[in-house]
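Of the protein chains in this complex, all but one are displayed in their positions.
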Amino acid sequence: MHRRHWLFAAVGALALGFTTPIATAQQKPVKIGFSMALTGGLAGGGKAALIAMEIWRDDVNGKGGLLGRPVELVYYDDATQGANVPGIYTKLLEVDKVDLVVSGYGTNLIAPAMPIIMRKKLVFPALFGLGANEEFKYDRYFQIMPAGPEPKLDWSRGFFELAMSQNPKPRSVAIVAADAEFALNAAEGARANAKKVGLNIVYDKTYPPATTDFTPIVRAIQATSPDIVYVGSYPPDSVGMVKAANEIGLKAKMFGGGMVGLQFAAIQKNLGPLLNGVVNYDFWVPEPTLTFPGVNEFLAKYRVAAKDKGVDPFGHYLPPYAYAYLEVLGQAVEATKSLDHGKLAAYMHKTTFDTVVGKVKFGKNGEWARTRTLQVQFRNVQADNLDQFAGPGKRIVLYPKEWKSGDIVYPFKQ
Amino acid sequence: MRPAPFWGSLIAALVAGVVLTETVANEYTYNALYVVLQAMLMAIAWNILGGFTGYVNFGSAGFFAVGAYTTVALHKGFGLPLPLMILAAAVVCGLIGLGLGYLTLRLKGVYFAIATLAMAIVIETLVNNWSYVGGAKGYYVLTPEQHLWFDSYIQMLFMVMLLLTLAAVAVSRALSSSRLGRGLAAIRDDEVAAECAGVPTLRLKLVSTTVMGAMMGVAGAPFPYFVTFVDPLSAFNLFIAVNAIAMPMIGGTAHWLGPVVGAVLVGSVQEVVKVNVSSELNVLLVGIMLVAFITLAPQGIVGLARGYLRRRAP
Partner (left out) sequence: MLSADLLANAVVAGILLGGFYAAVAIGLAIVFGQLDIVNIAHPAFIIVGAYVAYILNSLFGFDPVLTGLAAAPAFFLCGALVYRIYFLAFERTGQESLSGLAFFFGVMFIIEVSLILVYGVDYRLVQAGYIGQTWTIGFVDLPLRMLVPCAISVALTLGVYLYMSRTFMGRAIQAVAQDRLALQLMGADPVRIKQWAFGLGIATAAIAGSLLIVIGPVEPSVGRLYIGRAFAIVVLGGMGSIPGMFVAALLLGVIESIVATFFGPSWAPAVSFGVLGLTLALRPAGLFGRS
């Protein structure tokens, strides 16, 4: 048995050696542990998030660390496999003995960690999982994605409110989604919202993620003549859907809603003018109404760090929030002057934080007390131009009202 | 291996497992061991059809996932205890294995392999569209409160998997050294000749597919409890299918010990790499190990060892 302990100690030391930056640590560092998707389907976001988190760590250490101790990030790649997550968090807690934990990226990777986290009663800031706490109802879960108190409904609420505020009102909606966790949840919310506002759902189908050609799907949607179309999709399908909609001339008045991928620079550049008119969700865009203190400085640092790393060069989507979910944790630690998870949780529930993504206030279920899921419309996008997306004017915020930077152009197809 | 040493080692392994649970509280140990044992069980199961009988199964993930989703369906409908779920998974997947055997009667070699792949994809599509078990949205299985006399739930899962794997080793050995096993080997070497010699090839093939199916289902049954959130992506994972083939190949397909050795080696390397190095390297490592071992030791590690022992014998 001794040999086994020795082996694990050696393995733990190896792990530290691999993940510790050259810290001039005279004191024991504060270790923050997590899993992150660095390979597999969500790696594009995961790698970008990690870059942001390392910027936070360097910023904090540059100012003296947390509680006067240097911060160290201890992380492992979960390869977008939920099955790897329980083992990783068990190792982080039992072997690496981290002081704090945060989640990986995506519901598939957040949920498997919950039982372990809940058993140890740890504070758990989470990164972009739609409604991941609905089954667990854990009171120390804090979701940085600004979905809102009713995540699945709040997600698409703006889209439908915008639609119904037009004159004449649309009467029918087509809902299409990828057969995968997030998209299906978004579609479920869309369905509920549609019924609430009295829209007739004329198409409601899902497609397998391996679909190559979206033309038949878009054509089938067209055949039902919907007034608006709500799509829940992942990056490759989002591209396919936008291209197919363009190629067959989809005659809907509003198109978009829950399409992941339209927030990524490479895809925006490639789709170019095809995006004009599309109304889609987003969480941060470089519009004048959203220039929160610190966000532009952060993005500048990100742009430098992300060069040549094969990730999104601008980092508008996930990175600011990855920075923020560590910010709220760090601020809570400094304010309570402790690493006691009970005190941290209590503080995080009652405080409104100031972060690079603005003011953050959590509700009882760990979601944002007020939604800030933006509905954004692409406008005046030029072809083959990456830099146009670095600044304002191309993604106009339509909803919610307090962040609005322009009015909707409706119908979407001229 | 003669009976006495064999059963002795099995019991020793079991005892070692129990002692481990009494002495080591570190949960990570059990997590890692569970993953390796699960892979070992899949490898042993695959080898029964692949190694002993010579029929390559590409659709291992399908059986594993059906085992996992049987648990999900029963959990949602009846809330049965784990042992019953394992039994149910064995029955369901055994039946599917039997069905697979019947439908692929006339298929040989690579056609059979493609048929298993087709079957796995069809099953995956069915599960994706079955909203009762959550479909593509996934299903949550909250960790139960009680874990008998163990320190934690993962310890109990580890013991369960250990028992199941040891049972599978025993079954595998029994199959290989029995008349049944010799019949399977005859099918693997030359099916037509075997038929001419009077071997009941159809019946043996059906036994083979059924046992393999049942074992894989059993491997998948505790998975929802292990991972808490089950969705088709994680259950029908390519890695499960690849490991089920790679581990017996690296360990040696002709002998019942092969998948065990292969699983221990490959599984441990994967676990260590997973929590120490970047995970891209994990995939690379599997690739390199596969290529290296297959090229240099086509008979697997067990085959190498046997060759060595044979040369040493007087």
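Order as written gives the chain letters A and B; numbering starts at 1 within each chain.
What we mean here is this: contacts are C-beta pairs under 8 Å (C-beta built on N, C-alpha and C of every residue); 3 or more make two chains touch, one makes a residue touch a chain.
Quick caveat, the model's predicted, so the values are computed rather than measured.
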Candidate in contact with the missing chain, chosen from B:242, B:265 or B:304: B:242
Identified contact with the non-displayed chain, of B:10, B:107, B:170 or B:185: B:107
Option from B:82, B:142, B:265 or B:283 whose C-beta touches the chain left out: B:283
Touching residues (missing chain, whole complex) on chain B: 50, 56, 103-104, 106-107, 109-111, 113-115, 117-119, 121-122, 124-126, 128-129, 238, 242, 245-246, 249, 253, 280-281, 283-284, 286-292, 294-295, 298
Residues of chain A in contact with the chain not shown: 39-41, 43-44, 47, 179, 205-208, 210-213, 215-217, 219-220, 223-224, 235-236, 239-240, 243-244, 246-249, 261, 264, 266-267, 270, 274, 309-312, 384
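The rule we apply is simple: only the chains that are shown with their structure count from here on.
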Distance between the centres, which are taken as Cα means, of chain B and chain A, whole angstrom: 36
Contact footprint of chain B on chain A as seen in their complex: 1, 4, 8, 11, 14-15, 18, 38-39, 76-79, 81-88, 90-91, 94-95, 107-108, 111-112, 114-115, 119, 135-136, 179-181, 184-185, 188, 206, 208
Contacting residues of chain B [partner chain A, same complex]: 23-24, 26-29, 31-32, 35, 125, 128-129, 135-138, 140, 142-143, 153-154, 223, 226-229, 231, 233-234, 237, 239, 271-272, 274-280, 282-283
